[in-house]
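Structure first, commentary second.
A single protein chain has been omitted from the complex, and every remaining protein chain is retained in its original position.
A, B and C label the chains in the order they appear, each numbered from 1.
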Amino acid sequence: MAVATRELTLVEAVNDCLHHELERDDSVLVMGEDVGRAGGVFRATAGLRDRFGPDRCIDTPLAEAGILGTAVGLCMAGWRPVVEMQYDAFSYPCLDQLITHVGRYHWRTKGGMEFPITIRMPYGGGVRAPELHDDSPETYYVHTPGIKVAIPSTAADAKGLLAAAIRDPDPVVIFEPKLHYRTLRGEVPEGDHVVPLGEARIVREGDDVTLVAYGSMVPLCEGAIDALDGEASVELLDIRSLKPLDEDALLAAAAKTGRVAIVQEAPRVCGFGAELAAILAEKAILDLQAPVLRVTGYDVPYPYWTIEDAYMPSVERVVDAVRRLLAF
Amino acid sequence: MAVATRELTLVEAVNDCLHHELERDDSVLVMGEDVGRAGGVFRATAGLRDRFGPDRCIDTPLAEAGILGTAVGLCMAGWRPVVEMQYDAFSYPCLDQLITHVGRYHWRTKGGMEFPITIRMPYGGGVRAPELHDDSPETYYVHTPGIKVAIPSTAADAKGLLAAAIRDPDPVVIFEPKLHYRTLRGEVPEGDHVVPLGEARIVREGDDVTLVAYGSMVPLCEGAIDALDGEASVELLDIRSLKPLDEDALLAAAAKTGRVAIVQEAPRVCGFGAELAAILAEKAILDLQAPVLRVTGYDVPYPYWTIEDAYMPSVERVVDAVRRLLAF
Amino acid sequence: MAQVLPAERDLRRVIGDGESVPDGEVDGLDESDFLELYRSLVLLRTYDERSVVFHRQGRIGTYAIFWNHEAMQAGAVHALADEDWIFPSYRESAIGLLRGIPAATILQWWRGHPTGWWNPADYNVASICVPIATHVPHAAGLAWGKKLRGENACSIVFFGDGATSEGAFHEGANFAAVMGAPLILFCNNNQWAISTPLEAQTRAETLADKAVGYGMPGVRVDGADVLAVYEATREAVERARAGDGPTFIEAVTYRAAPHATADDPSAYIDAERVEQEKRNECVGRYERYLRRLGVLTDELDQQIRGEAADAMRAGIAAAEAEAPADPGLVFEHAYVQPPPELARDRAELRRVLGGNEG
Partner (left out) sequence: MAQVLPAERDLRRVIGDGESVPDGEVDGLDESDFLELYRSLVLLRTYDERSVVFHRQGRIGTYAIFWNHEAMQAGAVHALADEDWIFPSYRESAIGLLRGIPAATILQWWRGHPTGWWNPADYNVASICVPIATHVPHAAGLAWGKKLRGENACSIVFFGDGATSEGAFHEGANFAAVMGAPLILFCNNNQWAISTPLEAQTRAETLADKAVGYGMPGVRVDGADVLAVYEATREAVERARAGDGPTFIEAVTYRAAPHATADDPSAYIDAERVEQEKRNECVGRYERYLRRLGVLTDELDQQIRGEAADAMRAGIAAAEAEAPADPGLVFEHAYVQPPPELARDRAELRRVLGGNEG
């Protein structure tokens, strides 16, 4: 049976998901800075306040730790809070609550209470903004025990992963690639649409080299593959769920070509690419026919935006990595 | 010419260093919770207030973000603040200041101003304490651009790396293995003693397998090597400076045996062990004769202390990893 | 423009010293309330004093002493209904005793044994909060969440004078005020944060003054006066239930014991002041009050103290009878639906540990 779909932008898919999930479960509420009256600075929450009222789409005081901390208490009162952090770098004040409490409270209750908090935030660079509107902070989140993390790279996944997060009994963080909020469009299933956490997605099939990416690096890698047309047959794996991780898909994609480059926008040291490379170094060592390369942001403060393109992984850098793998 | 030394515990070496550095440079000051009147909950700052006065060894209000945030301003006024976080997990409130400002402010001034902040804190588990006294949070710090990180595993290095940090023009974080504050003793040079950042230390020489570790995992690995006596010849590399990293020493130690296990107390995903493994997967792929193994804490909340030994990397787990490498 | 509500700067007191300061009374308390309060005080005191001994004997780990803090805990809890939630800090570790949590459970918490943790929903007592002030937003969220659901429950959060310096206190208090959450912010002002005295923590004349900045009422009570604490909390609870939002209570006392068993306060504390506080400590003060009232007899006192001692004897026995924790619990309850990696790790650990056993 064909599923009805609609063409939506990535941010419209987020909005569609929120409408559907708030409709579906009246314990779901949305809270954050400017999510209500304004519908969010990217309009991800537009229309929710009108439809569900100011008690289910709440403009909070300007205090990220307070937002996440009160969300913990809201869970204890039976709510499923979907928390918006306005921007990646403005989520840092909430890290203390995240590490100290959100990731540990279920454990602390001996499994007695659940903390089904969803934290969603726009992330990533390339948007020509003043500093601190460009970070890729997934390491801080994924390194934290008790937390799950997913990052969509398509409109359909933006809806499906967010729905999975909201319905998940554990705290889940969703990073939304803001660079593609309005530029990426795609067919999105109407109504119920859940993409389970822990399942990677093969974006392109190929035989020579494997690219592994997530979020806004996926369309970038597609660009690189297009640029390599005729030169190499490239497999592209979209990890999309960082924790839980689809290790089988990772190992299969690596084994298929034996040549792997991992592309990540965040700074390199202890980025998620390091985790993926470490897994390969442990579990795919006999399959590897070349070094595992990482193409990443650099370990420097995210730069002034006139030169941000030199900071971000680029088609050129990915193409270069693929060529180096082929030449090895 | 022989350097005069004294036998000190690890925490005494920290204290000795602070006395020496405050004496040496009157722009150095120490600040934190209970560092003054009480001399620190581990007595790392004992005697400083009496000797240098309450303006150079300051009991602050109970606010970690405020401590690190005011330290930024103190630098702008020409001070070199040495900031104590009372415990690993109580440093999390300062992460926002760290990521948002401490790592970026020098860049923001176009190199015009320096922020020679030292953040030191006791870290790690095994001390039979209530929760949140046991974390190994180095990933949150080392992933942050603009920050340097070092972790000593001996009394002499506890002094020498801290001295290097205090004199370094960049922000440096020093994690001190609290499990060994009083159990590890060693000869410590008197007076000036600086261990440059960015130089690893070969602890044991060996030919069959390489163990790579830092902090409290170093003595643990020594125990494992002793347990393996006669069975395997094991090289042990103490990374000790995570950023800058002594990549040459890492690659040399890996190449020497071709079989590497990395031991880290922090949770596995995106731990510093992942970074080390990723570097090997890129730069030592032809030298590796076996998978790169990681022995780490698990990706779960640090447990109740009666079972913490099952969480922490143990001699048994390290020995098991070495045997698996040998059998590969 | 509405008038700002300045902190009530006078310390509220009900219980006198039997001589110069006359006793007051509190409306609506009958003899059974009086004795119930006494029972709570004695239970907490016995728990605390025994715990210090157990620590010295190596039977529990580091322990945060709450000697002379019992009146704040017992008085406040007496003003709550069972559906109201309590958010304790480590200083109120044993407050759950007043809600029926067994002494063994709390002792196990201090013994680092998994049976020391409980399901908060079973007692409406949140987990013991170890990091300072970070539970203030939790309590605000719970209270707000109950209100959103149309339930009548309120919540109370306990924290110290030092905690008022943390951002988490500020954000939680402000959220509670803005959301009109039925929350009682209960500040145990024992005038020390480990070795840091109150004057190094704030320049506010009183901690209750902080309420002004959140647009909520702030009151000050003598924290060693169980009846004054009860009365102030009862008023705050009434306000909360009436939909008038949060209240800040500053209970003023003095830390008459070390911060915790690991602490040696001799380097920083005023020993004379400690002695003075000890002479006027909260359990004895209330006991004398009850005796003046004629409510407490020697016999009754013996019985109440005996019951508390029995509870502690049974508690430590039960705790020590518990089998050692299974190391496999390391992987339990990290997630409701754990990532597959955890099962692999658990199997690996079992293999390695098993290898040792074999």
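Note that in this section a contact is a pair of C-beta atoms (placed from the backbone, for glycine too) under 8 Å apart; a residue touches a chain by one contact, two chains touch by 3 or more.
These numbers come from a predicted model, not from an experiment.
Partner chains of the missing chain, restricted to those shown and counted over the full complex, are A, B, C. If you put the hidden chain back, the residue from B:130, B:177, B:198 or B:291 that touches it is B:198. Of the options B:45, B:70 or B:154, the residue whose C-beta touches the omitted chain is B:70. Only one residue in the set C:70, C:171 or C:231 touches the chain that does not appear here, and it is C:171.
Take chain A: the residues that touch the chain left off the picture are 33-34, 36-39, 41, 59-63, 65-66, 89-90, 92-93, 128-133, 298-301, 303-311, 314, 316-317, 320. Where chain C meets the missing chain, the touching residues are 1-2, 4, 6-7, 9, 165-171, 174, 177-178, 200-206, 209-216, 245. Take chain B: the residues that touch the chain left off the picture are 29, 55, 60-61, 63, 65-66, 68-79, 93, 96-97, 100-101, 105-114, 145-146, 148, 168-170, 198, 243-245, 247.
Heads up, the rule we're going with is that only the chains that are shown with their structure count from here on.
Farthest chain from chain A (centres taken as the mean of C-alpha atoms): C. Averaging C-alpha coordinates per chain places the centre of chain B 36 Å away from that of chain C.
In terms of their C-alpha centroids, the spacing between chain A and chain C amounts to 40 Å.
Residue positions of chain B touching 2 or more other chains, listed in rising order: 65, 89, 92-93, 131-132, 269, 298-301. Shown for chain C are the residues in touch with two or more other chains, namely 114, 117, 131, 167-168, 334, 339, 341.
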